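Note that this is a trimmed complex: some chains were dropped, and none of the rest were shifted.
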Amino acid sequence: MEYITTIDGKEFQVEIIDKEHVSVNGKIVEVDFESVRSQPIFSLIVDGESYEAYVYEGEDNLEVLIKGRLYNSQVEDERERRLRAAAGSSKAISGTFYLKAPMPGLVVSVLVEEGQEVKEGDVLLILESMKMQNELKSPQDGVVGRIQVSGGDSVEQRQKMLSVE
Amino acid sequence: MFTKVLIANRGEIAVRILRACRELGIKTVAVYSTADRQALHVRYATEAYLLGPAPSSESYLKGDKIIEIALKSGAGAIHPGYGFLAENAAFAQEVEDAGLEFIGPSPFAISSMGDKAIARKIMLEAGVPVVPGTKGTDRFSDEELLKLAPEIGFPLLIKATAGGGGKGMREVKSIEEMPSALNSARGEAMSAFGEDNVYLEKLLLGARHIEIQILADKFGNVIHLNERECSLQRRHQKLLEEAPSPAMTEELRERMGEVAVQAAKAVGYESAGTIECLVDKDKNFYFLEMNTRLQVEHPITELVTGVDIVMEQIRIARGRQLSLAQEDIKINGAAIECRINAEDPHNNFMPSTGHISHAVLPTGPGVRIDTGVYSGTEITPYYDSMISKLIVWGENRAQAILRMRRALAEYRVVGVRTNIPFHQTMMDSHRFLGGRYDTRFVEEEFDMEEISEGKETHLDIAAIIATLVKHEQTERSAHVVRRNARDTSNWKWLSRWERLSK
């Protein structure tokens, strides 16, 4: 099975040959890969070298944490890549960003109003959790859509709080 | 003399105090919120009583209920730990009034040091240098402060007199920013502390945050246990501390120690306490505030001096004289503490909640962990994000750093994100290795990506792992589809599920 894997913007051709062999950009390496105790933490021995990584699943990416360094990765097989190429950069089209609570907490205050224009990096909302106030910022320029929470509200993890269109 | 202690706290510090009691043959009473029923402090204590629901205001801040439990259980003393009720003079007074021993200083010392303006005044009178700023304990109006500000000079800090944890604090670069900064600082102070009084302090640039640990008994004996270096902070929260400070000289240590002892004597201090100072580039030091309680970072002092600070607190509260004289206190080697917080250093230190499904602690020579969590613990949004303290000792600073590196590399926590990668990056930074950092370093100059630049990367390893994970997911979901096609086997899955869920 062949994949195109992008790590921090760099592409790798990775082929899973069999349970013990993988080719990376044409170079075959011996691998021994196991999840530790069925946890999302993985032990990889590759040509004798021992690595361990946490893997976090994003919406369409995987974050791989190795030795304190985080690698943003995207893995696609050929079919997926073709589909994406055909669809064009889908992200630019459906440009709505939903601000979801990254953790359970208390909304301290909403700093924007519906219809307000915001720039990438503007603070949208302050959420308190674990005795810390956290500023949640807009990842894009746009206009604030519907605001579904207000100061004093408790929110659950991943609850939608507002959108930027 | 009391033989049972109620610990009015949770998490690692409750466990730390429990351990000291146990090793002194003293019984322990834990209190807990519903969120902490299975916490270690409840599991390890001799007795345990429910306070109330998870929010602190309904549980760990309920002073009256805690005193009631102490009386009911026959505890003779209350140890407040840090945070919660630890620096609440009214609570300390109520404990005393109930005929119980408060393991800490007198309500007078707590309240004197709790009002930052009063503390500054006392220190000045005792001959302790303070950070230049407004003097006296008057309530200054905005007008007065606008007049005083240029005399102090910019940049400066507006600080709430009742302050703590950076609340009601504003940095001001020029007179133009003053009015709105005053307004917002007062607003924040009012909502945090119920009063809006503020004062001004010069903002010292390039300064280090260095604190001196004090021990004082009921007989007026006061000693200090040397310094801790606490400059590595983010949003006024310490992240990493070390002892001794790489910036310290023997002469400065002696001067600061003497002054700290003087300061403690000035308020008739008793128990353990800390004098926090700023030290500028020219080794001038200024009193910042006194923490009238046990500090989070006390273990690094324990490791280099051999003194068990919590046991000493308990002995002092039991009316014993200090068993140590100043000349008994020596510094042996070096110690570092990394605060392990459930927060994501790759995403602006966002707190992370969840269930710890797998954990491996670093152990072995020279490593100490103080923690209240274990594999299986739920990290909730109700309390602060510190899940453990990783503390190492080494023969010297270099060895301590090497040991901390190996301990951080061994530490595994699955289920929440932690700031371990932050500490790993710090242990690799030239500035930290050289000991060349100040209180602004983490926020203004420390950049995880930048420091890692040029260091060994593992892009190819990441590519292999990501691909294998994705590949296994694909295989598995294909398998599930095939499985679902076989209706007849569902009963097998059911019985398997029932076995699993037993």
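For clarity, chains are labelled A and B in written order, and residue numbers in each chain start from 1.
Here, contacts are C-beta pairs under 8 Å (C-beta built on N, C-alpha and C of every residue); 3 or more make two chains touch, one makes a residue touch a chain.
Predicted model only: the values in this text are computed from it and were never measured.
**Student:** For validation, list the number of copies of each labeled chain in the whole complex.
**Tutor:** A x2, B x2
As a convention for this text, only the chains that are shown with their structure count from here on.
**Student:** Using the touch definition from the top, list the residues of chain A that touch chain B in their complex.
**Tutor:** Residues 1, 3, 5, 7-8, 10, 12, 14, 16, 22, 24, 29, 31, 33, 36-37, 39-42, 44, 46, 51-56, 62-71, 73-75, 77, 102-105, 129-132, 134-135, 157.
**Student:** Give every residue of chain B touching chain A within the complex, in rising order.
**Tutor:** The contact residues of chain B facing chain A are 235, 342-343, 346-348, 350-353, 357-358, 380-385, 408-409, 412, 414, 417, 420-421, 424-425, 452, 457-471, 474.
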